[in-house]
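Below is one structure; the comments refer to it alone.
A selection of the complex's chains, in situ.
Each chain gets a letter, A and B, in the order it is written, and its residues are counted from 1.
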Amino acid sequence: MLAVMPMLAHAQAPATASATDIAALRQAVADAKSSADNTWMLVSSALVLMMTGPGLALFYGGLVRRKNVLGTMMQSFAMMAIITVTWAVASYSLAFDAGNSFIGGLHHLFLRGVGAEPDVAYASTFPAQTYMIYQMMFAIITPALITGAFAERMKFSAMVLFTVLWSFVVYDPMAHMVWGQGGLLNIAGGRFPCLDFAGGTVVHVTSGVSALVCALYLGKRVGYPTVKMAPHSVVLSFIGACLLWVGWFGFNAGSALSSGPLATAAFVNTHLGAASAAIGWMLAEKVRNGKPSALGGISGAVAGLVAITPAAGFVQPMSSLAIGLLAGLACYAMVAVVKLRFGYDDSLDAFGVHGVGGTLGALLTGLFAAKAVNPIFKDAQGNNLPVGAIDGHWGQLLNQSVGIAIAIVLSVVGTLALLKLVDVTVGLRLSAEDEAEGMDVSQHGEEGYDWA
Amino acid sequence: MQKIEAIIQPSRLDAVKDALIEAGVEGMTILEARGHGRQKGHTEFYRGREYTVDLLPKVKLEIVVRDEVVEKAIQAIATTARTGHIGDGKIFVSRIDEAIRIRNDERGETAL
């Protein structure tokens, strides 16, 4: 047993002193609860950072040819460095300061007023700074996801400029609309309450759709699809995928913004979704090629993690198995059939996995969301209202569709405009020589491996 | 002096090496190679994209020996490298005009 905490130790406990005792205890309880939730949020923040680096960097880095491994990993790493600064300086304010229904205000520029006190608009049990850093990690990984679409052929300078602008033009508004106070799609009072527990629309639909636009705008890699462009190290991708899986617990369960039962539910759903999607993808391969592959297994797991992201805190475990399975099959079909048919070069399948998985997940969330899991809709008397179609609230599918539609439109328009802008200024694409030589040498003056 | 170049299955390397030493051929140089020939390759799938791999891993031995040892070396290699399956590989023989041992500048057959 532990000694009574010093902060309480002094106080005696006469039967008459309870009023002040109660007040002191309330404060102490609040502190204890805060420490518990804050621990969970800090751990979750660390896990989400780990998703980008080394997670995503390895997942993508292993999929490219050897000569581009560092250049590809750098695209994720650059986000860890640069978005961190832009988020602290301005984006957090634009996304989460109270503003209009589309974008936040400027009160939190340079993290002004973001300190040790909770921001009760978002979470009442831990410091606003914790919420800020947690959200920062989401802002870092989202543009990093896009890079899979233009792998092996974009200038580093152009990539940096594009992603930074993208994060202001597409990410910040979308985050505000869905999660920000007064946001158009906010489930707490928004015009179209869109269920997005951890970023199905905000993170995956936006990055996935923007990825497709990038792939189409930049065109194919030289030699695609005739030249063999197999992953130079499925082993690296495997490590990355596993770290993504582990980190995703922080991404989804952390989004409960507390470490109570809801965090557990999100954690469980996340894991089940990943597992059944991995099975789905491997089964599809087994049927089509006769052999399930390691690359297929990890790709499926990531597809499932993407699809379960908006649903994690709203659905039953068995629903997660269904969502995962569907995501595994759908993303496989997109990547291995549709993409090849149309012939565009979404090099690392950022659209095929995140765009498709995210959209599917957002819709299925509207279908499977259950008030038994998370009764977010209440009537005036505070009685629980049905949440998803499975509860009888079919209208939610409409809200979900609105959220998806807005994410798609914003991504297409924003991405196209920015690509054009960057293209005419610094130029998007590597010269044929640089592309042939590889990004590592041409863009960074180094090589990934020196076996000599 | 003649140079014997043998392309063999990687799995046979140790056996061939021992057979050569057995046959009195101490010196040899090994290179990793990939080969194409009658032996058919295999198919790989990466996210639905199919690649046929028809360059298969092989090992190449290069041995320079005195003329009188050539036949013996060839036999040593051929018998131990043979599995009887397509892909066992080839042996090529050509002339070498001069050999130098770097360490002490010895020349000719004594350099081997």
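Simple rule for what comes next: a residue touches a chain if its C-beta (ideal position, glycine included) is under 8 Å from a C-beta of that chain, and two chains touch if they have at least 3 such contacts.
Everything numeric in this text was worked out from a predicted model, so none of it was measured.
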> Only one of each chain type is drawn here, so how many copies of each does the whole complex have?
Replying inline: A x3, B x3
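Please note the rule applied: only the chains that are shown with their structure count from here on.
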> So, what's the distance in Å between the C-alpha centres of chain B and chain A?
Replying inline: 53
> Hey, which residues of chain B end up touching chain A in the complex?
Replying inline: 44-51
> Okay, in this complex, where on chain A does chain B touch?
Replying inline: 225, 228, 230-231, 285, 288-289, 291, 293, 295-296, 299, 332, 335-337, 339-340, 349
